[in-house]
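The structure is given below, and queries will be raised subsequently.
With one protein chain withheld, the remaining protein chains of the complex are depicted in position.
Every chain is named by a letter (A, B and C) in the order it is written, and numbering of its residues begins at 1.
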Amino acid sequence: MNNTLDKKLINYGEALYEACFQEMANDENVFIYGLGVDDPKGHYGTSKDLHKEYGNKRNFDIPLSEDALTGVGIGAALAGLRPIYVHQRMDFLLLCMNQLVNMAAKIRYISSGEHSVPIVIRAAIGRSWGQGAQHSQSFQSYFMHVPGIKVIAPTTPHDAKGALISSIRDNNPVVFIEHRMLYKNAGYVPSTSYEIPFGKGRILREGNDITIVGVSHTVEDSLRAADLLKSVGVNAEVIDPISLSPIDYDLIRSSASKTKKLLVVDNGWMTCGFSSEIITDVAINCEGIRCQRIGFEDTPCPTTPILEKAFYPNPQSIAIMANKMCGGNKKWSPPAVEQHEILSFKGPF
Amino acid sequence: MNNTLDKKLINYGEALYEACFQEMANDENVFIYGLGVDDPKGHYGTSKDLHKEYGNKRNFDIPLSEDALTGVGIGAALAGLRPIYVHQRMDFLLLCMNQLVNMAAKIRYISSGEHSVPIVIRAAIGRSWGQGAQHSQSFQSYFMHVPGIKVIAPTTPHDAKGALISSIRDNNPVVFIEHRMLYKNAGYVPSTSYEIPFGKGRILREGNDITIVGVSHTVEDSLRAADLLKSVGVNAEVIDPISLSPIDYDLIRSSASKTKKLLVVDNGWMTCGFSSEIITDVAINCEGIRCQRIGFEDTPCPTTPILEKAFYPNPQSIAIMANKMCGGNKKWSPPAVEQHEILSFKGPF
Amino acid sequence: MKKKFNVEKAYYLFLLTRKSEEKIIELYNTDKIKSPVHLSIGQEAIAVGVNMAISEDEVIFSNYRGHAHYIAREANLDKMWAELYGKSRGTARGKGGSMHLNDWGKKFMPTSAIVSTAIPQAVGYAYALKYKNQKGVVICYHGDGATDEGVFWESLNFASLHSLPIIFICENNKYAIYTHQDKRAMNDPIVERARAFGVNATKIKGSSTEDFYNATIDCLNNIEKESKPHLIECNCLRWRDHVGVGDARDLNYRNEKEVDEAITNDDLLSLEKKLPISTVNAIKLKVDSQINNAVRFAEDSKFPEVNELYDNVYG
Partner (left out) sequence: MKKKFNVEKAYYLFLLTRKSEEKIIELYNTDKIKSPVHLSIGQEAIAVGVNMAISEDEVIFSNYRGHAHYIAREANLDKMWAELYGKSRGTARGKGGSMHLNDWGKKFMPTSAIVSTAIPQAVGYAYALKYKNQKGVVICYHGDGATDEGVFWESLNFASLHSLPIIFICENNKYAIYTHQDKRAMNDPIVERARAFGVNATKIKGSSTEDFYNATIDCLNNIEKESKPHLIECNCLRWRDHVGVGDARDLNYRNEKEVDEAITNDDLLSLEKKLPISTVNAIKLKVDSQINNAVRFAEDSKFPEVNELYDNVYG
């Protein structure tokens, strides 16, 4: 954690706004674009009115042309600018895969280092009321899969600000993942500018009995699960990897080697997903670790609340699985935990 | 294996042609489309002149519009047809991700079973001379990741024919993966029509010392590695999963439980890839298995032969890793094995 | 051959559509509808006009702003309401919500929440009609924003290349969320572009139900003579917010005077004026009771069982 005294209590969305505001002041090559970035809502406030401060060419709305506009950003990056392309939902990135995977990830390699593509792709993920099959997906594994792309998914406001600043300054294409249910979470954030390094994870809670690794919003739920687990005497160590590519394998390996149990809480489908990568790495590199994963059910996301609830992992289901792995009572039924950010959500979107 | 006496020695490409020819005869709703399917080469002969037999509307060339043409196929499937969309390279599927993942995979679910999308997406993968960064990729993991899509990647001519027939008859979207270096491989194939079931793998070589799981062309190389391993007294069991989604976890688990060692030979990048899925499943469900993976190096694919060779796994690198896992001499250097289908390749494409 | 425009029918469909969405507004703050809703209020004339022109055989592709297309098609209102409530008697047993309505009985295809994604499917459906030598025309609704997407133009190109029987109904409400068309393309170009892509395109001058009805009839007659894709651009104004039941007037993202004018010129009122009061009253009663029944149907339905989660992932 950054130790400056000058910290303010702000929320995740405000932290992202600060990162944008400060980096735009810092470097005139930085610009933001995306559907609605300069509209009255300014992507959850994160880009609100930035065009008034920095001019229309540096914070501008676009046609619904995700494929071309990704290429436009790449081209601008090739010309020395530092574009930030903001997406209202990560599901729309499926329209950009060609530009991101076939182009952005390759240009440095096929030009032997002559060119770089310093673009940031900000993508909101995450549930709320009935987002359904096409507004709930989280494709971190698609980008982790590809050499040449970095992926970052901060959970706390502090890390959100610093990680966005690092992403903007990074000379590679970065996919920056923001969970909608985190925007309102508050935390102490330095007012000045700072970076969160890629490839470094964070132990958010120490424990000796089991290692729980979450990603983005499931880190929050993992912490809640850790609270529940305390009541049955299980001390969980909770890890927030923050950076998914590169990923801090060392941190996870050493925690798992200590606790001998690893539960990965995915924020997406598990097959060939984030959780399968973490478990595989530990299975290969550590001895005698009991592994498990929990994540989205293997179905499209349904809209009706009762099925939506069954679709996502939650603090209880995480705690139950962890407790079983620790040899606890299989019939343990922890009390309901309030996921306030989800409960307090009022539609429409 | 199918036990009919009526078998012919034909190659993989011819087997695919037979599947198409017979299914088109069998069901007038089946049609084929894609760039060049009706040109004089007919996608490696697999669709050659089929329009002469079945009419232009059932085997036709298209504009370079991968995104829309995927949607067109989905729409035709919704109307009761059975489209087969052929792609010259899987890399181009990155343009189709929205239609495949956001639409094809979801329509049955969001219509509660009212509609189905029986489309087959045939995609050629695979190396040869300097295909380079954008003509060498294999995205099986992208499709394995998504519920609602089936994925199949047969290795032998026998399985190629049967699996394509099953895919055409299947009521779900199927991604059918064909490796370019397999088209010329010959094998005995029944002349009549038959299906290869989804979700069933095949033990191609039995052994007790280590389980090697390949995918598509790496199954061939795994068999060659198994030959090499014999010379140092290691008996490898080689598994061809054939079907990647659903996948025959049981077969792999029971083999790994027997040999206590699992090496997965990926035909793609490993992070969040096919190999991470297989290893994770075994790590979770079996006890005390030593696991390893080998696959594409974590870089874009280079074109120059010396780096291209270092990029791909090969029989020796597979054998060396397997031998180490079995406690063999770490310095063992097996003789070079001829990958005839790769050596005999003469450009240009 | 032009069927005469049936004002009574138009008024009924219009009122049913309008009142259904007003009911959504009324009930939304109870949180029983835990689904984003993209209301069509202000744009209903298009759906009503088109629907009155087409036959039961036509297949409909729509989008997340599909309530009007669905209701004016007289698709199952009970099921729609049950779906909004997330109930097991809904159009997708509660798994789809407002953005994925569908009713095969009325050839109303499942809608998509990704802009422009259903367009090529509509074209593929038209290809299948031709393939099978079947009669019929595909109706494909979309917004002005959808024409920003490359897949839209790829789809039009394929439709014209194969002379497919399809009518694109472009509902131009000038906005994609809060972004005006002028910030997305120069010179209001949709019709001109469609023509360059080999599609017979017309921008409708008026904006009444009857104007849209007539335009659709003309297209259908043309297609009967010669199979060829058509596009009709329909001007309209969405009264409410892009999503949800508010009106977002506080955001000041557009000229509120124009909104007021549109509300004053509501075609529902014009239709009503053309009918005897007794007819109007009878229709109002009928519509109210249909909607109340539908809401009751939704209320009375059960939520799906948790074990249904895995149903219909594969078939």
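Here are a few things to note about the model shown:
In the analysis below, contacts are C-beta pairs under 8 Å (C-beta built on N, C-alpha and C of every residue); 3 or more make two chains touch, one makes a residue touch a chain.
As the structure is a computational prediction, the values presented were derived from the model and not from experiment.
Here is the thing to keep in mind: the chain we left out touches A, B, C in the whole complex. Here one chain is not drawn; of C:E192, C:E224 or C:E256, the residue touching it is C:E192.
When the omitted chain is restored, the residue from B:L9, B:A25 or B:A310 that touches it is B:A310.
Here the missing chain is touched by one residue of B:E14, B:D91, B:E237 or B:D266, and it is B:D91. Across A:A76, A:M144, A:A163 or A:I196, the single residue that touches the chain missing here is A:A76.
In the full complex, subunit A contacts the hidden chain through residues 31, 57, 62-63, 65, 67-81, 83, 98-99, 102-103, 107-116, 147-148, 150, 171-172.
Taking the complete complex into account, residues 35-36, 39-41, 61-68, 91-92, 129-135, 297-300, 302-307, 310-311, 346-349 of subunit B touch the chain not shown. The omitted chain makes contact with subunit C at the following residues, 148-154, 157, 160-161, 184-187, 189, 192-193, 195-198.
Rule of thumb we're sticking to: only the chains that are shown with their structure count from here on.
Shared contact partners of subunit B and subunit C comprise A. In this view the innermost chain, defined by its CA centroid being closest to the centroid of all protein CA atoms, is A. Chain centres were defined as the mean of their Cα atoms; on that basis the chain farthest from subunit A turns out to be C. Separation between the centroids of subunit A and subunit C, computed from CA atoms only, is 36 Å.
Residue positions of subunit C touching 2 or more other chains, listed in rising order: 95-96, 100, 112, 114, 150, 313. The set of subunit A residues touching two or more other chains comprises 67, 91, 95, 132-134, 298-300, 302.
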